[in-house]
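Omission of a single protein chain aside, the complex is shown with its protein chains in their original locations.
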Amino acid sequence: MQTVPPTSSPFPSSSPSTGSGDPVIVVKDLSFRYPGTDRDTLRNVDLTIERGDFVAVVGGNGSAKTTLCKTFNGLVPHYWNGDFAGSVHVGGTDTWESSVAELSSRVGYVYQDFQNQLVRPTVRDEVAFGPLNFGHADYRERTEEALAQLGISHLRDSFVWQLSGGQSHLVALAAVLALRPEVVVVDEPVAELDPARAREIYLRLQQLNREHGITVVTIEHHAEFIAEFARSVVLMADGAPVWHLPVQEAMDRHRELEDNGIPAPDAVSLTAAVGADRVALDVDSAVPMLRPHLRDAPPANPAADDTVGPEGRGEVVASLRGVNHGYRTVRGDLAPVLIDLDLDLHAGERIALVGTNGAGKTTLMKLLTGLMVPRSGTVTVTGIDTRSRSAARLADHVSYLYQHPQRMFLKDTVRADIALFPAGRQVPGRRSWWRRCWGGGPGGARRAGRPQPLGRPAAPRDHRHRARHAPLPAAAGRAHLQPRCALPRRRDRDARLTGRHSALRGGGQPRHGAGGHLGQSRDRPGPGPGAGRRHPARAVRAPRDHPPGATGASPGRADRAQPGHRPTAVDRRRTG
Amino acid sequence: MARKTHDVLSVDWVRLELLRTAYSTRGGLFARMDPRMVLAWYVLLALAPWFTHNLTVLLMLFGLGVASVALARVGPLVLGLFVIGLGADVVGLFLASFLFGGNLDTLVALAELNLKLGAVSMASMAAFVSLDPEKLSDALLALRAPELLAFGVSYGYRMLPILVDEYVTVFEGQRLRHAPPPHRGILGWRVILQWCTLAVTAFYPIMLNTAKNVRTTVEALETRGFTYGAANTSGRTLRLAYLRVTALDVAVLAASALTVIGAYWVGGQYPLHR
Partner (left out) sequence: MTTQNSPRTTDDQRRGTLRGTVDGLRRVDLTTSQKLMIFVLSMSLFGLSNIILEIIPDPSIGPVDVSVSYMVFVPLVMAALFSPLWAALGAPLGEIVFTDLLMGDFSGLAEVEGYLQMFLAVYIAGSLIRNPRSRVQIVIGALVVVLVDKVLSAVVDLSKVWIGVEDAEFVEGLPESVLALEIIGLGVDVLMSGILLGAIPALWLIPALHGKIEPLMGMRPRVPGEPIPGRAPRTPLFVGFALLLAIASFGFAFLEAFDLNAGEWEPDFLDRFGSWFIVVSVVAIALVLLVALILFRLSRTAADTELHEAEVREDVARAEADRADSGRAEADRADSGRAEADRAESPYTRQQR
């Protein structure tokens, strides 16, 4: 790689929104390459971030968003070595000349997997950790201040492992704020949180931005959060910013965003569809724009409404009778999760199970798969009492996709992983399973026929995606029943195993799967692309808050029981 | 055989027990003491039994150990493992020496050895069950242990529940996807073999995931000045400023010392040797 002198054409470098003319981060001609790779990850990046801005960095997978943000606090190049050309100035300091320790009191970084960012057992200690290390005598005040800023002072004596996801994220943020940074970088807060909690994080960030003047940079894929909270948007593609625009202009280019895997939120796409010049950023402003286009509702057509009444349903494939279950807490008492639950799941249904954290969704799944048996009551799946079979035997009838599928991958190659189930069980015709799972016609089968290493960049993205779901059909092998209770949870294969440094790239966090987090409450179809666009046949509210039963119905061909939350997986498989 | 939910002797129970132990949620006398003093107390009790062969003294020290375990409210898992271990030791060694022609004297020798070991073990149980990881790592720091050791202690405890959880998840997933052996074999050895295999193969995803998690952790440590703090002592001083020796500490230490001296004195009066 040769080095060329800086071009003489300085870009009208992107300081679109606030225009205070006081840049806090200036990236100039930045290129970065990880050691051992043959292409630059960041390529000639020019970017200016104004003090007090609220910037959303968006872009497809592998567009180096995370790498870019890690240059702000000096992790690149001081922690991650590699070819580093150009410069990054933070508050006037050249990061190359500085150190991570020095920069981190200017730029705070909250990771996508923020759980791993918490290194001390209690919240107070966690937040005080940074100030203590740097020897700030006022570490107590800093700790209290940071906790108060985020409204989590009451958590200060909690143990970190007691916190919910949203609380953990706030604690990670507080720990960063305790160093009183000028800039806070938040890497995909939505990835691990349910939408309500993600929104809460955003509200806090907005407050920090407005009241304390902290510059906020978020990496985000959810356009509705971008539209609502960000002031400016940086679109990254292929290792370089495509543009950096105020949020309104960015949203006006929703098509471009969509091409980069960021589908527009409803307000934007609806107002764009009615031909608005400037799209609306939120629902409130969309309403007046949409009102002139209102038409009378078409007469209800009962025939088209395929809400299936109880009598029209298929046979019962899973039923719970008088099920009680709970867990022992650390203190030794029993915390009930499911109380006297009766539930029938019918063949041909697709069911979304919704509810807040701790409402017992996962417990219900695990009961259905036989991983657990209830403390009292019976769970019957395809006519088998789960008490009478081991979970491994029940797997012939029920399959389960974990929230963190990376925990499911046991083999070296996609093929071996998919073959695991049918081969182990001597499923007849297991060879053709492979082809069916992989799909893609003869070409696809041929491609797939080669043992493909999991996680090499060579594996095209959608193949990896398919590999995630492939165990599912494989699991359906012998059973005459299709996987009745396939429970698609979060995807994310490649986060772990995509080629070099994918981890740093933020590698493949759920783009359209963010809605697929089963442990999330949703009262409307998710914001994520794909996930929310197809509707579950039947929603079961988590039993703790509401009596179980069909509380919602939506159009959608219910041809297979899927109490899964993310029908995309199912559809993909069916077509595959 | 119908399956049931077990509250005791299940993986979940073990995890909870570990958590309770690690975070000393049961409270207890030593949890209220200054961690450095707890360590000093431990050293006292751990060394005391080694200077005598007098069964009277050892019995009294063993009694002191039992009392401190009770005061520290050690949980059933740790206690159970200890009792089983001690019992197995005695029985195993006794059988061994009997097999090779030992006699009753052997048993007495073993009794003395196990009394010593038991007293020391109980002291360590009482001490370390009562020290939560923060206190322990602060005490280690205060005693000028390497920063890495102190951090390792605190981080290890924090990661433990997460790692165990993750391991259980992976293991469950494996069980679901692997066919159970068609025949159980004699004593169910096929089942045992499969469980062992799964226990090992579960490490493949665990290692990859842990590697990724550790990377984030170490990066976060870096951004929060861990290496900076290790090189600059001001943070250490600040962190340890809260450590104070109170009347309770002195009282407990003095009482224990007196008991030990008393034990030796009583032992001198009524010696009981083999």
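Letters A and B name the chains as they come in the text, with residue numbers starting at 1 for each one.
Convention: a contact is a pair of C-beta atoms (placed from the backbone, for glycine too) under 8 Å apart; a residue touches a chain by one contact, two chains touch by 3 or more.
Values in this document were obtained by computation on a predicted structure and should not be read as measured data.
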Among the chains presented, those that the missing one touches: A, B
Residue in contact with the excluded chain [from B:64, B:139, B:153 or B:179]: B:153
From the list A:33, A:156 or A:231, which touches the chain that is not on show? A:33
Absent-chain interface residues of subunit A come out as 1-7, 11-14, 28-31, 33-36, 39-40, 43-44, 46, 77, 79-87, 96-99, 101-102, 105-106, 136, 180, 238, 240-245, 249, 412, 455, 496-497, 499-504
On subunit B, the omitted chain is touched by residues 11, 14, 18, 21-22, 46, 50-53, 74, 78, 81-82, 85, 88, 92-93, 95-97, 99-103, 105-106, 109, 112-113, 116, 120-121, 124-129, 136, 148-149, 152-153, 155-157, 159-160, 163-164, 167, 199-201, 203-204, 206-208, 210-212, 214-215, 217-219, 221-222, 227-228, 273
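Methods note: only the chains that are shown with their structure count from here on.
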In the complex of these two chains, what residues of subunit A are touching subunit B? 73, 75, 79, 100-101, 104, 108-109, 111, 113, 115-122, 125, 129-130, 132-137, 139, 159-161, 175, 179, 325, 327-331, 369, 371-375, 386-388, 390-393, 395, 399-400, 402, 404, 406-410, 420-421, 424-426, 471, 475, 495-497, 503
Contact footprint of subunit A on subunit B as seen in their complex: 2-5, 7, 12-13, 16, 19-20, 23, 25, 132-134, 154-155, 157-158, 161-162, 166, 169-170, 172-180, 201-202, 204-205, 208-209, 212-217, 219-229, 232, 234-235, 238-239
